[in-house]
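Have a look at the structure below before the remarks.
Every protein chain except one is present and positioned as in the full complex.
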Amino acid sequence: MNNPLDAQVGDRLLRADFPHAAMPASSALKRLLQHALFRPAAALALLLLLDLLTIPGFFQLTIRDGHLYGSVIDITNRAAPLMLAALGMTLVIATRGIDISVGAVVAMSGTVAAMLIGGHMGLVNGVPAYVSKTPMAWALCLAMGAALLCGAWNGLLVAWLGLQPIVATLILMVAGRGLAQLFTDGQIVTVYYQPYFFIGSGYLLGLPFALFLVGAVFLVTGLMMRRTALGLFIQAVGINPVAARLAGVRTASLIFFVYVFCSACAGLAGLMISSNIKSADANNAGMLLELDAILAVTLGGTSLAGGKFTLVGSVIGALIIQTLTYTIYSIGLPPEVNMVVKSLVVFLVCLSQSAELKTLRQRLFARRASGNAA
Amino acid sequence: MNALMTRSRGLLASPYFTSLVTVLLLLVLLGMGGAAYPGFLSLQVLFNLLIDNAFLLVIAVGMSFVILSGGIDLSVGSVLALSTMVAATLLHRWHLHPLLVIAIVLALGAAFGAGMGALIHYFRLQPFIVTLAGMFLARGLCYLISINSITIEDPLFVMMSRSQLHFLGGFVSPGVVIALLTLAAAIFIAHFTPFGRAVYAIGGNETSAQMMGLPVGRAKVLIYAGSGFCAALAGLLFSFYMLSGYGLHAQGAELDAIAAVVIGGTLLTGGYGYLAGALSGVLVLGTIQTLIAFDGSLSSWWTRIVIGALLLVFCVVQRLMSIGAGKGGK
Partner (left out) sequence: MTASAHSAGARPAARDSAPVLELRGICKSFPGVRALSNVALRLYPGEVHTLMGQNGAGKSTLIKVLTGVFTPDAGEILLDGRQIAPASTFDAQALGISTVYQEVNLCPNLSVAENIFIGRYPRRIGGIDWRAMQGQASVLLKRLHIEIDVTAPLERYPLAIQQMVAIARAISVSARVLILDEPTSSLDEHEVALLFGVLRTLRQHGMAILFVTHFLDQTYAISDRITVMRNGEREGEYACADLSRLALVNKMVGAPADANAHVTAIGDEPAFKPAGAPFLQARGIGRKGALAPMDIALHQGELLGLCGLLGSGRTEAARLLFGADQADSGSIAVKGQPQQFRSPRDAIAAGIGFCSEDRKHEGAILALSVRENIILALQARTGLLRAIPLKRQQALAEHFIKALGVKTASIDTPIGTLSGGNQQKALLARWLATEPTMLILDEPTRGIDVRAKQEIMEYVTALCRKGMAILFISSELPEVLRCSDRMVVMRDRKACGEYQRGALDETSVLRVIAAGA
């Protein structure tokens, strides 16, 4: 399409995106500063520094009952579901999409698991103890299956039917939570079955099990991106889907896959959350998790416009959000400040990614330069 | 005969077809209710529909303009809650005159929307992320003002809450009148003012609108300001209804508004739809809720699911029609 205004913007964008094209690779410091992960890592470091200065004993670690305790562990543990959701969301955003049904999937998977495990007592070896209605392995599989189904649903609407991602996932966001509420009739379903708690509150080798789960998912995803061509294809589809298709990339299947993956991560996060609170709360579980996940991804450096993405960045982004929450709480500010701060951060991050801002800055510098010269 | 066929094919292909379907759907639902439950088709039931959903109608009107222009506004529910909070605080703690409070709340809503509109247009940010963050900001501000609900005891508000305007043998609340007046004003703006036409133009093809010299930037800021204004007005109606300001008010109202607008026949991609669709959409949603309540055996969670399903059907149909139009036209 030969739109006359496109060319102008296109030229500006090209110049804005590659301003250092002519510059030779200079000192190591400059390369560090320009590294994609520098800004999120620096932001996290700053926050941690603030905590170090204002909260006594922030970095203290103690060992009790063979478990490692400390604020840092606490933050990372609480951030685990968000890290999972952010990992899934990263791939979706990289293909220029979005998934706002993540919270509903969290509620759904927790609900399915809790309903299948149930909370009644039975006799185990002659001793009354809490048993599971269905074998836990089955319950977990079915819960994940429900999550995968949600992902397939989203993927079908976006990849096959061509609905806008925000519209397609909006439908599940509305209906999915309703379904979960229907199953539980809006009541909180408490789970008493001990082994279920391990996912969210168990410890392994002194560290919370949740961290191992996240680590495993991160490793698997990272391996998938590096060892297979998935990473390359996702970036290609996100940057230029037309060219990717002409090069022979299976764009539709790819887009389908990322939505399934995102919901799978959300499903796992849902199991973690419900295991942690030892119940399934269809009304509130995962509420607003989608915004946190999107925020974590953008904080980590992945652009909402799609293309290049960074998994490490999203994990850092999730940690930033959790540390922020913790810091606000510890400083004594009311926790509601959290929401305000988060929204302001979203505005700032989006603005910083905006091409318009870059051209505005360039124009300001040019004016100042010519003003100085004159 | 041929002329009739081409005319009906034209009707089917028209994007306004879905608006017609909604009205039919509404009639079908009302008919179902009337057949299943005695007393369902009384006038007061219909008036109660309007009374309970007056605030939703106002938000849907504001949302219609946004969606017609091709955007989306996820912050309206939170701005509504924030308006109730601000109103309650100004009345309860600062004892300001109620009319002044109303003016301040409306101005704040408009300013909030205008701010988002400016970010969306001048920095080319995506509407959903800006308004999503706006949603967070507004809710957060609510809770910052107060965690708990604040009761409103101002005589004007109480009077508005209790008044019953008798009409055709039944009664409606002042809120209904305000909502219907807002709808009428919106219909006028949409069809008889250059701004309203600019909304449709931007939704049809924003680049063309810009090239034709329409003040797109100003229009977009006004559109979101209007949405914010409607959210604030809805907040006032809500506070007449509930007589309190509370951060948890209207959770998910934005989704209901979007659903109402889409079900009312407005295409989510923008450019097509009638403002009156907001009314039919809200009535359909309200009727479904009433049907489920009348039934008694179905839990209220079914409302969410049915709304989601309706939304799906309308979106898919709209999408299929646009694919068909694209293929058929060439």
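When the chains are written out, they are named A and B in that same order, and each has its own residue count from 1.
Criterion: contacts are C-beta pairs under 8 Å (C-beta built on N, C-alpha and C of every residue); 3 or more make two chains touch, one makes a residue touch a chain.
Since we're looking at a predicted model, the values are computed, not measured.
Interface note: of A:Leu156, A:Ile188 or A:Ile239, the residue touching the hidden chain in the full complex is A:Ile239. When you scan B:Ala201, B:Ala259 or B:Val284 for touch with the missing chain, the hit is B:Ala201. Contact with the omitted chain, checked across A:Arg31, A:His120, A:Arg250 or A:Arg367, is made by A:Arg250. By the touch definition given at the top, chain B reaches the unshown chain through residues 10, 15, 188, 191-194, 197-198, 200-201, 203-205, 207-209, 211-214, 271-272, 329-330.
In the full complex, chain A touches the hidden chain at residues 1-5, 7-8, 10-11, 14-15, 17-18, 21, 24, 226-230, 232-233, 235-236, 239-240, 242-250, 307-308.
Just so it is clear, only the chains that are shown with their structure count from here on.
Chain A and chain B, compared by their mean Cα positions, are separated by 31 Å. Every residue of chain B that touches chain A in the complex is listed here, in rising order: 72, 119, 122-126, 128-130, 132-137, 139-144, 147, 207, 210-211, 255, 258-259, 268-269, 299-305, 307-309, 311-312, 315-316, 319-320, 323. Interface of chain A with chain B (complex): residues 3-5, 98, 157, 161-164, 166-168, 170-179, 181-182, 185-186, 288, 291, 294, 304, 334, 336-344, 346-347, 350-351, 354-357.
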